[in-house]
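What follows is a short report on a single structure.
The complex appears here without one of its protein chains, the remainder shown in place.
Let's look at chain A:
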Amino acid sequence: MPMGNVANLVQLSIDDITVGYDGLPVVQDISLTLGNGQIGCLLGPSGCGKSTLLRAIAGFEPVIMGDITMEGKLLSSVTMTVPPEQRQIGMVFQDLALFPHLSIAENISFGLRGWSTAEKAVRVKELLALVGLPSMENRYPHLLSGGQQQRIALARAMAPKPKLLLLDEPFSGLDASLREVLIPEVRDMLLQENVSVLLVTHDQMEAFAMADKVAVMQAGKIHQCDSAFNIYHEPKTRFVADFVGQGEFLRATIVDEFSVDSALGLLRSPHAHGFVKNQSVDILVRPDDVLHDDDSDVTAEIVTKQFRGSHFLYQVVLPSRQKLYCFASSHHNHALGEAIGIKLDLDHLVMFAESS
């Protein structure tokens, strides 16, 4: 199928780049590729360098080392930086930055230079329909709600059909309930326009909901670049395990190449884990790996509980003082201090060498 081939084409390629201010590197040795029509995400805590990386791709910051290429054309290297206005890369900023003195139609068609008036009007209409705000042409930005402004900013960035669209924390200014509605809608809009997208966020739910591919960053480095599912279930580093999702580390000792011994008994890994015998390791245990089971022999005492509507999140402590999180159906309402039966349900073991 031709579509498949197109999706395999590399749209953006980042090769071993280092970006910094005043000679101090903020991001270092970053490599990344993004396929045509793919939605990628840079996920990380604030200050990890994800916005700096985005600004380097947009052309606002030069690279100290490495290359950035798009569709095979060199954009940034140590010796040259194509200016942002010549890159055909669209961007939606955190503060949206709609032009306050221009109408919605003028905002959207701002980047359509060289288009005829009729062409502009058609494109504006098309985009307003896409973002679900038809016949808003003559309004002004200050009359729009936050969510509407968000959509217009997106329409404005997509209008000139950029080869790549960058979104810098695009939903951070919106309240939680609006975000929940808007994110899947925006994903649909992006897919309909078939534009390649790179998104920056510190919010993992946003990353999971939007992206085909997530790169987790910390302190200027990429820890792991993978699908959201793998990031959650098979984190490659302790940082990723910690930053993404909830969980506790269960202390254990290696018995042989498949088995470890823990406070919850002997656990087996389906494949060789590569640690040496008697080595101390930490196993990542997510709340959904721990099942509440009244019939289980293993009991643990409830330390904290959070009611979350459909379920409870309990934090329990084992007799060995080991703490774990546990999801339980909201019918299982237990009191603090009560001992409940728990059971591990791990289909694979995510292990890290004991932290010093």
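Simple rule for what comes next: a residue touches a chain if its C-beta (ideal position, glycine included) is under 8 Å from a C-beta of that chain, and two chains touch if they have at least 3 such contacts; residues count from 1.
By definition in this document, contacts and distances are computed from a predicted model.
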| item | value |
| --- | --- |
| Chain not displayed: protein name in its UniProt record ("Na(+)-translocating NADH-quinone reductase subunit C", "Electron transfer flavoprotein small subunit", "Osmoprotectant transport system ATP-binding protein" or "Iron ABC transporter permease") | "Iron ABC transporter permease" |
| Residue, one of A:P25, A:P62 or A:G111, that touches the chain absent here | A:G111 |
| Selected residue (touches chain absent from view) among A:P83, A:G274, A:G309 or A:G337 | A:P83 |
| Residue among A:I14, A:V27 or A:M91 touching the omitted chain | A:M91 |
| Which residue of A:P62, A:P160 or A:G245 touches the chain not shown here | A:P160 |
| Touching residues on chain A - with respect to the absent chain | 58-60, 83-91, 93-101, 110-111, 113, 140, 142, 156-157, 160, 162, 166 |
